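Here the complex is missing one protein chain, while the rest keep their positions.
Moving on to chain A:
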Amino acid sequence: MAVEDVMVEPWYMMQMVQAFLQAPVYHIVIEVLLIVWIIGLLFSKSYRIQERVQLTEKEKEDLLAEWKPEPLVPDTPEDHPALHPRVVSGKAGLKVVVDGKECLNLATLNFLGMLGNKRIEKAANTALYKYGVGSCGPRGFYGTVDVHLDLEDKLAKYTRTEEAILYAYGFATIASAIPAYSKRGDIVFCDEGACFAIQKGLLASRSKVVYFKHNDMEDLERLLKEQAKDDKKNPKKAAVTRRFVLVEGIYMNYGDIVPLPKLVELKYKYKVRIFIEESASFGVLGDNGRGVTEHFGVPIEDIDLISANMEMSLASIGGFCCGDSFVIDHQRLSGQGYCFSASLPPMLSVAASEALRIMEEKPGIFEELRTRCQWLHAKLSSIPGLKVCGEPISPIMHLQLAAPSSRAEDTKKLETMCNECMNQGVALTVARYLEQEEHLVPPPSIRVAVNVELTEDDIDHATAVITNVAKMVL
């Protein structure tokens, strides 16, 4: 009965006020403190926690005194290559006209001779008249044309994956794909010799990057073991950390091939995801040019993401990623290069499609290319004073000095060699890097690119010229 009384008893304002007046002292004290505190808080100024570090006047002075302004345009050395540009006229096919002189082209990464191919040119031309030049928008914003979808389909079928995604710029392909998956707090194990595009992708990903020795699977395993040990100590953190291994099929800067079977073994042992950048190996390795997976007979499903640019074997522009649908689809909203860049011009997409068709029709072309690579590799290896870096079947070879001295001197020597070779009718180029920006600058070298159209005579001629020039310069 008493309980019911309490429940129906009305709460008059008078009683409330009385209760307030009879409130215990501790309660009043706490409420007053609370009110004072909250009023203080309401009038406090906003600030960033990181900005709380205040420099003293002296520290400020010191910092100002330390600062030395750099010139807006620094002095350029007389022999800077940018001051002496070489002009290429016409197409850079098997033969290239440099400064008016026709040379054998060993500088362009045109492995399958698709550059200047008449069939591709015709197809691209037809597309030009049908679609115009540009696509006028990103893929998700009126920039998708049927030929893009068609090429994506074809690439997926060709690589035997579920889906492919097109990018408008080769460099941006892997540089966008990495940050789409790997975020802050994730870990990427990357080969030290990885190309510049991969390094930029890693930078954009904000992930923790662990470099392992170039092509050294034991070093990678050591690092993975260390990581596994750390993970055991902190399983909660491990549960939310993604782990990736990033390698290239054929290394652009070294010309060697990644030991994929061992890598796949490590993948399942240590639970990491594999991303392969296949720019130099797509259209080169394997019986059908499917790349390094076909070369080693590794099922392509074991690789989580494959990325390649279409600027080498396919002689178009742009790049693609391929893999499982649920992996690739993620890039359609998260790949920065895909979302925020105008799509590939339709005619270039058609050119790549046509090149892919040629690759399908002539599967012998890859074996032919590799034979030529082996020929050239063997010939170049015999040149005294130079050393060839890379696998014999790689279409990219790096000619380094057998007896290196300082970097500047070596580069100068190699540049002189290239110029001299050019005068004698063989176009070559020194491998160029943004040296301050590279993680690990490879030793200076001449980058030789193999074209499937090279004949034995061409190879003999080129080798003879390089041998002569090497004798003269070194």
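In the analysis below, a residue touches a chain if its C-beta (ideal position, glycine included) is under 8 Å from a C-beta of that chain, and two chains touch if they have at least 3 such contacts; residues count from 1.
Simple rule for what comes next: contacts and distances are computed from a predicted model.
A single chain of the complex does not appear, and UniProt lists its protein name as "ORM1-like protein 3 isoform X1", one of "ORM1-like protein 3 isoform X1", "N-terminal E2 ubiquitin-conjugating enzyme", "Putative lipoate-protein ligase A" or "Magnesium transporter". The chain not shown here is touched by just one of A:60, A:86, A:222 or A:237, and that residue is A:237. Here one chain is not drawn; of A:185, A:261, A:297 or A:363, the residue touching it is A:185.
Only one residue from A:31, A:99 or A:409 touches the chain missing from this view: A:31.
Considering the complete assembly, chain A touches the hidden chain via residues 6-7, 11, 15-16, 19-20, 22-24, 27, 30-31, 34-35, 38, 41-42, 44-51, 179, 183-186, 204-207, 236-237, 239-240, 334, 336.
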